[in-house]
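Below is one structure; the comments refer to it alone.
Now for chain A:
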Amino acid sequence: MRGAGCGVRGAMTGTVPLSAYLILSAALFAIGVIGVVIRRNALIIFMAIELMLNAVNLTFVAFSKFLGSMDGQIIVFFVMAVAAAEVALGLAIIIALYRNKESVNVDDINLLKG
Partner candidate 1 sequence: MEWLLFVPLAMLALATAALVILLRNPIYCALALVGTFFALSGLYLLLQAEFVAVVQVIIYAGAIMVLFLFVIMLLDVGHEPPPWLRQDRPRLLLGLGLVVLLVLELAVAIGSWIAPGIRGPYTSDYVNAVGNTQLIGRLLFTEFLIPFEITSIILLIAIVGAMVLARRQ
Partner candidate 2 sequence: MPEPAFFVVMLVKIAVVFGLMLLSVAYLTWLERKVISDFQVRLGPMRVGPHGLLQPIADGIKLMFKEDIIPQAADRTIYVLAPTLALIPAFISFAVIPFGDRVRLFGQSIDMVISDVNIGLLYLFGVASLGVYGIVLGGWASNNKYALLGGLRSAAQMISYELSMGLSVVGVLMLSESLSLVRIVGAQSQTWFILLQPIGFLIFLICAIAETNRAPFDLPEAETELVAGFHVEYSSMKFAMYFMAEYANMITVAALATTLFLGGWRGPFLPPVVWFLAKLYLVIFLFIWIRATLPRFRYDQLMRFGWKVLLPLALANIVITAAFVALR
């Protein structure tokens, strides 16, 4: 479905279209993916994952606004709660790993047994 004058290439005046938010979100998500792939520090990989979660949150809120529904914002609320739980557990795991290996480099963590 294509609407005249509503695209990014439309006039730079007026409201920001949904697609602008979606593209920004896609770019942020891509940066997060790159971070997970190129970095070897477990903490920074974890931050990149948070970045990806936030990129998804942005799409939820954008859709919520443009579709006139509150569901998106509620889901973001749940995502944040789960992200908080995930960070608490993930950091605890990283601390436990550091105790055993003296390192947070994911290349050093290559054995199934401690």
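Convention: contacts are C-beta pairs under 8 Å (C-beta built on N, C-alpha and C of every residue); 3 or more make two chains touch, one makes a residue touch a chain; residues count from 1.
Selection rule, in plain terms: all candidates are chains of the complex that A comes from, given by their letters.
Please read all numbers here as calculations on a predicted model, not as lab measurements.
Chemist: Touching chain A in this complex is which of 1 or 2?
Modeler: 1
Chemist: Please give the residue numbers of chain A that touch candidate 1 in the complex, ascending.
Modeler: Chain A reaches candidate 1 through residues 1-3, 6-10, 12-24, 26-28, 30-35, 37-41, 43-44, 46-48, 50-51, 54, 57-58, 61-71, 73-74, 76-78, 80-89, 91-96, 98-99, 104-105.
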